[in-house]
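A protein chain is absent from this complex, but the other protein chains hold their places.
Chain lettering (A, B and C) follows the sequence in which the chains are written, and residue indices restart at 1 in each chain.
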Amino acid sequence: MVDTKRLIKILMFILCTIIIVGCWNRRELNDLAVSVAMGIDKQGEKQILLSDQVLIPEAISGKEGGTSTIAPVVLFQTSGYGIQETARKMTKRSTRKIYVGQLQILIFGEEFAKEGLAKVLDHITRDHEYRRDFYVAVARGSKAQDILKVFTALEKTPATKLKSALDVSSKVWGETSAIKIDDLVSAIISKGKEAVVTGITLEGDRKFINKKQNAEKISAPVKQIYSNLAVFKKDKLVGWLNEQESIGYNYIQKNIKSTSVLLSCPKDNNKKITVELLNLKNETKVVMKNGKPVIHLNIKTEGVISDAQCSMDFTKPFSISQVEQLTNNKIQKSILLSVNTLQHKYKSDIFGFGEEVERKSPEYWEHVKNNWNEVFSGIPVHVQVKSKVRQMYKTSKSFLERMEE
Amino acid sequence: MAKKEKIESTQFRKLISLYIIGTSILLIPSILASEAKQDAWFSAIIGMSAGLLLVWLYHTLGSFFPGKTLVECNKEIFGKWLGTLLSFLMFMFSLILTTLVLRNLGDFLTSSMFPETPISAIHIVYLCIVAIGARYGISNIARTSDLFSPWIFSLFFIFVLLLIPKFEWKHIQPILAKGVTPVLHSSIPYIGFPFLELVLLLMIFPCVENPKKAGKAFFTGTLIGAFVLFTITLISIFVLGAESTASNIYASFELAKKIEIGEFIQRVEVIIALIWFITIFFKLIICFYITVFCLSQTLNLSDYRPLTLPMAMLLLPLSIIISPNISYLISFDTTVWPLYALTFGLVLPLILLGVAFMKKKFFSKNRPSQAE
Amino acid sequence: MKTKSLRKTKRTQISTTHKDVNHQALYISTKLQENIQNITKSLGQSPDIIVRECRLGRQNQIQAAIIYTTGLADTKLVNKFIIEPLLTNHQNDFFEIQSKHEDSLHVIKQLLLPVGGIQETMNFDTVLTKILSGDTVLLCQGYDRCLLIASKGWKQRGIEEPTSQTVIRGPKEGFTENIATNIAMIRRKIKDSNLWLESFQVGRVTKTSVSIMYVNGIAKEKVVNEVRDRIKRIDIDGILESGYIEELIQDKTFTLFPTIYNTERPDVIAGGLLEGRVAILVDGTPFVLLVPAIFTQFFQSAEDYYQRSDISTLLRVLRYFSLIISMLGPAFYIAITTFHQDMLPPQLLISLSAQREGIPFPAFVEAFLMELTFELLREAGTRLPRAVGQTISIVGALVIGQAAIQAGIVSPAMVIVVSITAIASFTIPSYNMAIAFRILRFAMMTLAASFGLFGIVAGFILHIQNVCHLHSFGVPYMYPFGPNNTEDKKDTLYLRVPWWKMTKRPKTASEKNVIRENGTSVSKPEPEGSG
Partner (left out) sequence: MWSVIIILVISILITVFEGRTLLKEKKWKELCTFSVLLLAGCILNIVVSIGIEVPTPLEWIRMIYGL
């Protein structure tokens, strides 16, 4: 008790020395090159090309209100053998250390993805600086670096544009799937599930890549568009799903918050009726039949008729049930389509049926887990869809009908 | 001087639960899930019940020698020389435990937040605080725990609440797919890790004001601590799945990374980590206090306080050399540590209790008392 | 808990020599002239000591002298009620009575002087002290005693509104420099026979009167005894303000935090007394001390008890937040911008780093400079004459706020952080507590700059440990929190439950008589139409 004061003095002294010597991990904000998007491409035989889209803060915010003439971002690129080595080499180009803590999207080149992602994913999951919540995408038919070189309007940084576009489209349209790095990694690791990554393509005149005029035109000459899903087997890209199949996949995964289904009119194939699905419930059941699993998919949807071109009177219950039936068929078709493609074309269980089987029957799973993808392609899948059309917005009859009356 | 210090039974309860939560909250989910996989929560329950049994043992021992610390019990039962030797071994046990706790903290910080900071710098900072705290005495530690524990528990509660939307209920299935063996097997290091270490708390057990309430506090404290660990294990499985839980060394930190509250508040993991620092701090300071106190009692010193600074000085290099890397530490924690802890946490108390019981039965009427 | 703070000052020797020169006599002699000479000599023949010699009695046979100090004694009172009755009552019964009684001093005291406080003394020292504190001395030839007549009356400040702790609702009177007035103000609030007062004289040279006040039966006897002992142990030449006493009697000096509460407000003191605390009043200062003091007390304003409980609770929560901001604000900013950038939302990160572009200093130095400038401004503002002070703060704000940003020396965000911190620190009601947190802020900034949030937490733990270690007169400083007490948490840092729920006195200060309000009686009227 007597010399506690003294003790505190000594320890304060020690603390002060450390503090003075300290500051190992300190980085000032203006010493950071904040990377918001990253692209990884194949370069030559074995090397990778790492592209970092780095923010230029003054160009985005600041006193000039962002109307400066410099581009809002700058792309640093280096090639190397491993991602860590390459990232460090980047400092040769950039005056500041690249900071990846704010990464929003990671894009793999298609060629690179075909060879396997494993060699970069380990570093990304291990390094403490990477977050776990950025999106991943595969550049379809182009290089990842090209996608990062496109000027965009509306959002100042291309990365933000890429991120929010993916966010929105995966929610309201159902073709794309917003896959985060965490989902990707856990799907690759899991034995009962394969990975899926959304695709991104460049459309338009490639001359405008890396040109500021692109953002200045009302109709941008070159656009980044999300489309389709890339199917992986382990960490390697094996193929793409088309639009229908992608939607089918998303139905199974319950990824869709809402989407619209385009149906042909019962009487006239050329006229269309659109049902907007608002609520989607999905149940995957595994039933063991004769020691073999059978998958039952039960899907329940609720929707509204949002656009009807056919001449139907929706005040009649019959026409409603007709629409419901059509919706059922449509959804079932797209699901079966995607299941078929994956079972037979790619032999990759991206739906996670394997995990369901494991839960249902661990003993059986022990048997088949090592060649699950083979087993998967032979599993019967039953799909049952129950749709309900609740409302039809403000009008009960279609516009055409009302014109004719 | 130190013996006059008193703590309340509620404070004792808090100290125990913080002591159990301490470093375990970081490491336990991964250790449990490495073998039991999705049944890790089951192992947590087994560990908890084993822990409660142990607490019953310690409590019996503690109330057998009212007002006596473990070291004093040793000396009373085994006589001066053997008792001193055993107490010294006990001291080594607590010293190694303290070192391990310190090292765990340093490893956690350097690997998750400050990779460039030398681990010794972090240790020095922590040792400084701990030395001051130990110097202030156990009652001050108890008061500090009074102040911090509402924060820790409420933040833990918020942490759980924020993770609920991320639950994937199906992660927990299938239940007991591989039978009970892996579950039992993985609960062994868990029993060794926080629960067998509880034996050291017999050093401060006599400080508690009301011995009757102290026993109850011992139980409830253990229960609370074990429940927190159980919750965190369960949540890790729910959110991360068994695979990720097992492969992430600091699974609960990984959990914290999953929290998002809207767009603005993300990546609160640092704040959650800070809460864990505080629990680790408590574990460390209790261990440190016990180590120093144990030594001073073993050598019959009048005061433990002069030993705090040199002990801190000694702990610093020890914590560096104690393990070459984290995987060594974890393998030690899961293989050797349970045995080592078993020696001091189960065998020694049992012998003590047995001998004491025999002595009481045969000699109680002949000898009035053994104390000097 | 030993009080080590009762240190002996080095001024001891000076005062002893002073004694040797002047004090030849210990007692009053029977010779009047000798006495007068002694007194004037002892007081250095100061011209403000008035010696009025006169003769009393029917035959003017009694030689007497009236001595007082101009300025300290109320001259009107001396003339009207001391000199006049003595000189005009010659022809009255006095003479006859005097013949019966030998003791004319006694007669004068009993029959002649229409004044309240009259004492007799033989002690020469007392006489000097009394003269110097404004009393009048009546010496008579042939007596080795004298009369001390209370005639204090000097110009003093009237009761004004306290400036250090202002309230919107509540009494607007504050203590004055006069201890008697102060005691009266407290007495006016608590009219109970158990409100006890004890007086001491502290300071060998200044002979300042110090009083302790407590409600007998509520205050812990241990605390009262401890206060009494500690005050008696003080050995110093002078006490000029209650700050002297505070420092000399507090438990442990190694802390930034005040462990004794001080206030200018009688209502706060009265409230404290009712809770069982002990008040220490010192003559010559409007600041009255209250012990034991606990941490939470310093965050309570008198007004909290006058506003509705829900409002007060919210205000206390607000203060609690501002306490955290004022201690940790800049530290957090430094930690997050230099260590944990990933905690920032992307948009904020962009705008912050754009602002920092071109700033020559690291964030820590920037923050340090700004905080230092702010402290300078604050100090300048309080020290300068009021009119200039205003100007200084305006100039400071303009120069620092505008020019520094435009020159690119500091970033706007930092200015915002520093100003928020400054504003937050003003919400802490107690000035000396606010200072403690201001100092801690710098320590926390340093820790944050070297270890980020980890450093802040480490510092925080250290600080909490230290605070938990403190005691104020045997009461743990962090009382209702550590050690924990649910009952007493009803009136703490962030909570003020309604009066009808606070039925017990805090255990900090009172042991017996804890029931403050009869819990069963419904003091609140039932709302009409209910039930």
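As a convention for this text, contacts are C-beta pairs under 8 Å (C-beta built on N, C-alpha and C of every residue); 3 or more make two chains touch, one makes a residue touch a chain.
Bear in mind that the values here come from a model prediction, so they are computed numbers and not experimental data.
J.: Identify the residue among B:W56, B:F167, B:F227 or B:Y340 that touches the chain left out of the display.
T.: Per the contact definition at the top, the residue touching the missing chain is B:Y340.
J.: Considering the complete complex, identify which of B:I45, B:I158, B:I322 or B:A356 is in touch with the unshown chain.
T.: B:I322
J.: Decide which residue listed in B:I96, B:I326 or B:V355 touches the omitted chain of the complex.
T.: B:I96
J.: Can you tell me which of B:P150, B:P310 or B:G354 touches the chain that was removed from the display?
T.: B:P310
J.: Given the full complex, what residues of chain B touch the hidden partner chain?
T.: Listed in rising order, the touching residues are 96, 295-296, 299-303, 306-307, 309-318, 320-324, 328, 332, 335-336, 339-340.
Note that only the chains that are shown with their structure count from here on.
J.: Which chain wins if you rank chains by how close their C-alpha centre is to the centre of all protein C-alpha atoms?
T.: Going by the distance between chain centres and the overall C-alpha centre, it is B.
J.: If you average the CA atoms of chain A and of chain B, how many Å lie between those two points?
T.: So the centre of chain A lies 43 Å away from the centre of chain B.
J.: Chain A to chain C: how many Å between their CA centres?
T.: Inter-chain centre distance comes to 67 Å.
J.: Once you find the CA centre of chain B and the CA centre of chain C, what distance in Å lies between them?
T.: Result: the chain centres lie 47 Å from each other.
J.: Provide the list of chain A residues touching at least two other chains, using ranges where the numbers run on.
T.: 4, 8, 18, 22, 25, 131
J.: For chain C, write out the residues touching at least two other chains, lowest number first.
T.: 339, 342, 451-452, 466, 469
J.: What residues of chain B sit close enough to touch chain C in their complex?
T.: 8, 10-11, 109, 113-114, 117, 122, 125-126, 128-129, 132-133, 136, 140, 142-148, 263-264, 266-268, 270-271, 274, 277-278, 281
J.: Which of the residues in chain C end up touching chain A in this complex?
T.: Listed in rising order, the residues of chain C that touch chain A are 254, 337-339, 341-342, 344, 346, 349-359, 362-363, 446-447, 449-452, 466, 469.
J.: Which positions of chain B touch chain A when the two form their complex?
T.: For this pair, the touching residues of chain B are 1, 111-118, 121, 124-125, 128, 131-132, 135-136, 170, 173-174, 177-178, 241, 243-244, 254, 257-258, 260, 266-267, 305, 308-309.
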